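With one protein chain withheld, the remaining protein chains of the complex are depicted in position.
Let's look at chain A:
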Amino acid sequence: MQIDWSVILTFLPQLLAGAKITILITVIGLLGGTIIGTIAGLMRAYGGPVLNAIAFVYVELIRGTPIVVQVMFLYFAMPILVGLRIDPMSAAVLAIVVNAGAYIAEIVRGAFLSISKGLTEAGLALGLPQWKVLAYIVGPLAFRRLIPPLGNQFIVSLKDTSLFIVIGVGELTRTGQEIMASNFRAVEIWTAVAVIYLFLTGAMTIVLRTIEKRMRIL
């Protein structure tokens, strides 16, 4: 079989439609994951024993199981367990939220705890309540340290969306697979799929680098 790169052009609209779904899952999933992760991370770092324990169990449960199993559970087991039927797209987004949230929780916790205790004391000694110390002093410093590991997690999560092929979400990898099944153009299609992923992660890297450059890591 001859390699014919023009095949890619024919199927590009289809691939880009898949990429769009990948982006959608990633963006919404990471938005939710960042919120959940920040809350869980702060619970781990500053919550009392109860909040800390809840966040700890969540993080360990998610980090200890593969994301494929998590999304299968959400999509196939939840309807049986609680009678809650969700569409594949929602299951995919939810899986990213829950999964990325657990990893981001650890990133947030680490970043906040890495800020010198002396700065917290200096803030408290001025008469500020704890939450203001976190909001105005520790938070902005921790945020700067958060960016590199957060960027890493964003890229991992973006690529993890390809695993949602198992529940039939029409994202990029699934689209590639379907095209492949009809024309067997493995080299062309998988090359195109890989390059599109590279573009997506590359764009993400550029955005994160820009933010990083604007903020001096202190």
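Heads up, the rule we're going with is that contacts are C-beta pairs under 8 Å (C-beta built on N, C-alpha and C of every residue); 3 or more make two chains touch, one makes a residue touch a chain; residues count from 1.
By definition in this document, contacts and distances are computed from a predicted model.
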Which name from "Tetratricopeptide repeat protein", "Dehydrogenase", "Glutamine transport system ATP-binding protein" or "CoA transferase subunit A" does UniProt give the chain that's left off? "Glutamine transport system ATP-binding protein"
Touching the absent chain when the full complex is considered, from A:137, A:167 or A:192: A:137
Which of these touches the unseen chain: A:128, A:156 or A:204? A:128
Touching residues (missing chain, whole complex) on chain A: 116, 118-119, 121-129, 132, 136-137, 140-141, 144, 218
